[in-house]
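Following this message is one structure expressed as structure tokens.
All protein chains but one are shown at their positions in the complex.
So, chain A:
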């Protein structure tokens, strides 16, 4: 365990798609040739100037990037009220909730759909939990005139009705998945099953930094636009880098996108916030890193919630987007080498943060970044007043108002 750290933490994955022991390509033979094809196409796209130019054009003129960096001054002041004198970090938000479609997901989706077109694929499939990735994929498919099928757990279809309707408006077919607990994990199984049956014409647009290689690296690279922008914006705003980065972690794409460009900045600490559901010491949470152990699921080796026999257990979170028993393999590696600290925030803490953010900043956050904010609320008052926290506000809360209203006992 005392292996020296490499000079850069941004070199992974290796040729086998591994980040340390994590990642890889654990898929059935039918998919293997296609996974290799996606990898080759992705590697080629990195050097393809026309591809990069088109993706950047879409990010600028369609998504609305760069997203702003916002100094959350009222929230900072509010949190200082409970802090000792001289304490209370400055809180900044990276506002990816302002992206077209309302979350960071669109960044990687546009890259992947361009790739699919380049590969000559004519049909797109995706899995979705909260529906943000499904909406982003349906959006990109509408823009690029491709048929789109989105697999979504029946439980999530129920609790994310606005996004289901959005996807339908955008022309996508939403298929409710009833196997297992009918949430994100089961939707991903169904996506993989569809892909196996339709490899000849179909591209599987994965929404997070998980799945078989090259997906974890590819989705991370596309999402790294978040961290790259934030790094430059922070230097401009404060003349220095932040002290701590905070992001919610389900599969972990918004967190990888923020963290990756800072990994070699040794003075920048990083905190990934998993969904602690009803509490980390209950059986109802989605904290794969805090309470799981390594295993193999959905094409990669990573930390998983599982029982003593290696059967995958159901995750729980108020946030459909964090309700996943695994986590991207690069997070597992960053956890094991200690570069990123992973903590939990409960449903209740996320709900409180959701409301606080709405009132203090006039920003209704999605329940996913509300988990990150719940940690910021705990951490900021303990830090010196001159320190800086940068949090990824990766999605907006329009989709969650029904869930939140229900929890607050309001009828809307």
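We adopt the following convention: contacts are C-beta pairs under 8 Å (C-beta built on N, C-alpha and C of every residue); 3 or more make two chains touch, one makes a residue touch a chain; residues count from 1.
Throughout what follows, contacts and distances are computed from a predicted model.
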item: UniProt protein name of the chain not shown, from "Acyl carrier protein", "Tryptophan synthase alpha chain", "Phosphonate C-P lyase system protein PhnK" or "Fe-S cluster assembly protein SufD"; value: "Tryptophan synthase alpha chain"
item: Of A:169, A:232, A:296 or A:408, the one touching the omitted chain in the full complex; value: A:296
item: Contacting the left-out chain in the complete assembly, out of A:199, A:337 or A:352; value: A:199
item: Residues of chain A in contact with the chain not shown; value: 16, 24-34, 36, 179-180, 185, 189, 192-193, 196-200, 295-299, 304, 306, 308-312
